[in-house]
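Here the complex is missing a single protein chain, while all its other protein chains stay put.
Order of writing sets the labels: A, B and C. Residues in every chain begin at 1.
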Amino acid sequence: MTAEFSLPVRVYIEDTDAGGIVYYVNYLKYLERARTELMRTFGLERAAVSDAGWNFVVSEVSLSYKEPARLDDQLRATAVISAVGGATVNFHQTVSRDDSVLVAGDIQIACVDRGTGRPTRLDADLRKQLEATLAPTEKVT
Amino acid sequence: MTAEFSLPVRVYIEDTDAGGIVYYVNYLKYLERARTELMRTFGLERAAVSDAGWNFVVSEVSLSYKEPARLDDQLRATAVISAVGGATVNFHQTVSRDDSVLVAGDIQIACVDRGTGRPTRLDADLRKQLEATLAPTEKVT
Amino acid sequence: MTAEFSLPVRVYIEDTDAGGIVYYVNYLKYLERARTELMRTFGLERAAVSDAGWNFVVSEVSLSYKEPARLDDQLRATAVISAVGGATVNFHQTVSRDDSVLVAGDIQIACVDRGTGRPTRLDADLRKQLEATLAPTEKVT
Partner (left out) sequence: MTAEFSLPVRVYIEDTDAGGIVYYVNYLKYLERARTELMRTFGLERAAVSDAGWNFVVSEVSLSYKEPARLDDQLRATAVISAVGGATVNFHQTVSRDDSVLVAGDIQIACVDRGTGRPTRLDADLRKQLEATLAPTEKVT
């Protein structure tokens, strides 16, 4: 089962820039909102400031911008888990308007030790849950 | 001695909105940069995340917007301490371009206990230093 | 009829700061989202970048911060029109969590000529609509 999570996003004036379009940096906020809500479906809340010994940080971002969004646009931000490593989770994500993909790319988050900041292995149960969302050929071993 | 602190600020695209002007919310960031640098002159760093038992939070904001700033404008953000209370410090602040004041207003910060979030008295030495910058008639007792 | 508009707001990591709380500047974004949706109920869209000869800009902000919000909090941002002037509209606004008001204050927006940036009278029909939401004693003449 490959489960794509999708979140509606309205463009407010806070998101735009003097070019009259959504400031390209702000799409990353939309993408993170979608990842956050996806992770919430796994019972993971406040993963950036976890009380456990670890938390998640973004380690890689790769995005292509195809078309701009504008003020008041009603968009959708999507997130699907594309790979699960020992200490990392990869997401494929998009922002789209109607049938047009405006922004697409890949984000990797890493599980790090709260004290040292060094990568640390994902909790085994969480890893199992995340892997269960991957299509068979996508599993990373 | 009334000491006005002044910080140069360049307007980048990140600061603007689709109206073609600086997004009004972002002036508060400029004002905070000026307050931060002013407080640094008193040896206060990282006052929002202090390792001491207390930190500063903003408690009151009152601003008037007179003229807009635009992309690439070279501005100045100023901060002067206007009053010192038992647990609060008031600043009068402006953002200006050349001789025009674009935004002016007053910001109050409160010293709060890190654990409880309740107001707590300013450190006596710090208070003395801050009061020393007030004009005689401005002193709060 | 005094109509309070209310919008649910989730706190994401983008909204927080190193103090572990919502960065106080970002409440202004929540408040604007509520005003935007309120104005949309009057048929006003994209009021900051209107194709008409005028648009709205924020002219006054006055806010009190009472309690902090934190990551993942589910908040409500409210907006109610408190006064309508010749070229201005005043809103009373809050951000709350459950029964606690975290932030409260008043925002004034001004109708300005798109070319000159000078204040210009509100469209008469719009003004009538906005005034109709005021309680009788709040009407400004």
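Note that a residue touches a chain if its C-beta (ideal position, glycine included) is under 8 Å from a C-beta of that chain, and two chains touch if they have at least 3 such contacts.
This is a predicted model, so every value here is computed, not measured.
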item	value
Residue touching the undisplayed chain, where the options are A:A3, A:V61 or A:A132	A:V61
Touching residues on chain C - with respect to the absent chain	13-14, 16-21, 23, 25, 70-71
In chain A, positions touching the absent partner	17-19, 21, 24-26, 28-29, 32, 48-49, 55, 57-65, 67-68, 105, 117
Contact footprint on chain B, counting only the chain that is left out	10, 12-14, 20, 29, 32-33, 36, 45-46, 48-49, 71-72
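In this text, only the chains that are shown with their structure count from here on.
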item	value
Centre-most chain [mean C-alpha coordinates]	C
Most widely separated chain from chain C, with each centre as the mean of CA atoms	A
Centre distance in Å when chain A and chain B are each reduced to the mean of their C-alpha atoms	35
For chain B, residues that touch 2 or more chains besides their own	17-19, 21, 25
